[in-house]
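Please find one structure pasted underneath; my questions will follow.
In this view, the complex is presented without one of its protein chains, the others remaining in place.
Presenting subunit A:
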Amino acid sequence: MLQHFDPKKDYGTPASLSEKMVTLEIDGVEVTVPEGTSVMRAAAMYDINIPKLCASDNLEAFGSCRICAVQIEGRRGTPASCTTPVDAGMKVSTQTDKLAKLRRNIMELYISDHPLDCLTCPANGDCELQDMAGAVGLREVRYGFEGNNHLHAEKDKSNPYFTFDASKCIVCSRCVRACSEVQGTFALTIDGRGFDSKVAAGQDEQFLDSECVSCGACVQACPTATLMENSVIDMGQPEHSVTTTCAYCGVGCSFNAEMKGDKLVRMVPAKNGDANHGHSCVKGRFAFGYATHKDRIKAPMIRDSIDQPWKEVSWEEAIGFAAKRLKDIQAQYGRESIGGITSSRCTNEETYLVQKLIRAAFGNNNTDTCARVCHSPTGYGLKQTLGESAGTQTFDSVMFSDCILVIGANPTDAHPVFGSLMRRRLREGASLIVADPREIDLLSTPHLGDSTHLPLRPGTNVAMVNALAHVVVTEGYEDKEFIASRCDTKAYAKWREFIIDERHAPENVEEITGVKAEKVREAARKFATAKNASIYYGLGVTEHSQGSTTVMGIANLALATGNIGREGVGVNPLRGQNNVQGSCDMGSFPHELPGYQHVSDAVARARFEKVWGVELDDEPGLRIPNMFDAALSGEFRAMYVQGEDIAQSDPNTQHVEAALAALDCLIVQDIFLNETAKFAHVLLPGSTFLEKNGTFTNAERRINRVRKVMAPIAGKEDWEVTVDLANALGYPMSYSHPSEIMDEIASLTPSFANVSYAKLEEQGSLQWPCNDEFPMGSPIMHTESFPIGEEGKAKFAVTEFVPTTERANSRFPLLLTTGRILSQYNVGAQTRRTENQAWHDEDILELHPHDAEERGIKTGDWLGITSRAGQTVLRARVSERMQPGVVYTTFHHPGSGANVITTNNSDWATNCPEYKVTAVQVEKVSQPSEWQKNFQDNHERQNEFLRGSASAHSAVK
């Protein structure tokens, strides 16, 4: 059976999922394929390739170009093979004189209205129209090129990344269908009829002005040069390609980096990518220009104090300088006076090495990672209830879900490729429940069926989740069989007694959440009665003072309804950064060694001590906020920060800045002079994901290879820098390739025991746990038991709602919540240095018309936003997406100072900051805040220090 998957081959129509097989004959060859397969696909599976133009195997068959016509014995005419399903005993001919003539005639008509500039066309070498003209043997165009045509249609160059050249369009609708079926935005359409038919964006607008989200699906689908990447127009066709993993969000899309030598021409989503199946978003597809941006740090730099210009030095000098300072500080202030932060943007191998450096060479557990400020409650909450600090499903699992509950997440902006998959399932009929203060875009999914929005007040997630569970239990929707067989009886009994209490009834929490009780009851019934119900959540759950409680409440809800352990269900944290899951897995937290093995576990510690050759501390170290506090008290004096911009991303900026300024030695390893680096004494050039080998682990626990396509800009991959620093500190590290680091990880981490680069090459990707028990990995977890307790039973947790102390009052009457936007990524260091700025070049404060009117505010006004922590100034946008009393902003631009106003309130269990609830007042102002003025001054000064180093260096040369 020739059904092996060839990622490069396009089979014309999607695969049929039928298990019933059908046998037929194509060109005399007997073929057997699943029922429902198209004739085109059946032929392609046996390498009988029928010409096609409007067909692509990621789109439903359309049958418009007619090039794929075939003849079928006993049937009249020449049916399109893409829209004709196979029948048992069918006899198909794909190459006859009649078909050859028909195809030539069709192609002749196409070409009569197509520019004949093939040699200078950007698609030259990658044009399906050209290929098909060759395949059908077109030799002349009898109609000539006079008369009405589209040859002089104007180009739309509004999108910064691609050009729409209507003169080359054959109106095959592939772009329109890709926008609808793959991306789910429905921004494109065919306007007009017959000869006047044309592709139109939005209401026949420029692409940039339309609803187009620039995901690139249309560009990829186009068989001609009509939709073409500007980089290909500029550079020509790539000559080789390397498959790697995107370094933006936690979806972890696979891309083919298409290259010319060491120059990246374009990133094309890989069809065989297990997380994205050939789809992409504007960031991964197009926003890679930062890798070669002029702001990249290209050489190591040092300085004695942060008031001095940088001095460019050799790697040896910089590493020696850093090591001496660290040793001197430890000699004077003690072993625990230094620490470090691993990066959720770097690879697993790099993260593993940084925490190893801290534990083994620094001799303490003062290691933490940015997951502290995003998903640490997920780690805690899921470990307590389900026994493993990770989501339970694959992304694909959503396609089996009948009811999707989204809490505090905005997948179409923050996890766009998964958002598109979710939208596809919603179009197929799954119902949607969104619990979020804002009306997120998912709620306006085209062709969405049954949906419910629970617009709860910020800070009331626990009350809402408890109310949903209360309805499930008191109205008799529990899955008693699942609970009896899979859950700990004692913990369940305790929880049940807690949750049936009337104080959790929707009618009694209505005052707290602001959501009508009947709406909550309806949502709970819908969730509980669906065959498969799944929960997806994001930082709107975790970044609260009760973040961990909500995570446990979510697990309770899934357990009570038996929605764990199979396709279409589960608890799914949508991880923020590309390797947040991996950085947690790799032991970045101060209390856990790799694989979530607690530092006090003597047996686990002994295994690490044996391999690492040192004695390890058995007490948890400092978490990020503790490091800041200890720095301000003078007990914590030095920090090694790899690929993380704590000065911009952590809350209460002024507190963070004071702490960083208090350090004697701050070593920052990054690709740019980020906000944290402005407080650094050693600046080590980082390498982008394009410049190194390694692995990332995405939100579905999928370990994917990152492959180097160009040399590191300053000569070293990030892991090599950590190795050098360890050696300079006198702790020997010796690896020649990240695969050796992964081998060490696998030897010490039970859930990674069978992971190796060889196996990743063989399988494409692996989802942990991947060990002797699950040799090929675990797409869905907890199918039979939970890794918790001796009996493997899940534990319900009692989830008391304790309101945050951050409350609105007469002085601060509004609640601010923060979030992300599609075109920018996290602190924006990467995306701000790309053309993505076209969509979002400043952070804006959104507020409800009622709140705006009360204050005389109009869209575009400058607003001072004041909280208990500080003040900043942003421009206003009046928006009905907000509910009255709630305002919203993003934090992608450092000068916005969004985190100047967020407070140091945090989750009770993990210290994850409460970014999502800050009481504020908003008023019209005419000038930037004091912090913003100081920020601008320091920004200019620090950039001058950097430029000084570069000019000094070039003067020496």
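Annotations for the structure displayed:
Operating definition for what follows: contacts are C-beta pairs under 8 Å (C-beta built on N, C-alpha and C of every residue); 3 or more make two chains touch, one makes a residue touch a chain; residues count from 1.
Everything that follows uses one rule, which is that contacts and distances are computed from a predicted model.
Selecting from "NADH-dependant formate dehydrogenase delta subunit FdsD", "Coenzyme PQQ synthesis protein D", "Sulfurtransferase complex subunit TusB" or "Rieske (2Fe-2S) protein", the unshown chain of this assembly corresponds to "NADH-dependant formate dehydrogenase delta subunit FdsD" (UniProt protein name). Screening A:E800, A:E880, A:E923 or A:E940 against the full complex identifies A:E800 as the residue touching the chain left out.
Interface note for the absent chain: among A:T549, A:N836 or A:Q942, the touching residue is A:T549. Within the full complex, the residue among A:L622, A:A699, A:I865 or A:C912 touching the omitted chain is A:L622.
Contact between subunit A and the absent chain runs through residues 336, 365-366, 494, 498, 545-546, 549, 590-591, 598, 600, 619-623, 626, 629-630, 632-633, 635, 798, 800, 802, 805-806, 868-869, 903-905, 908-911.
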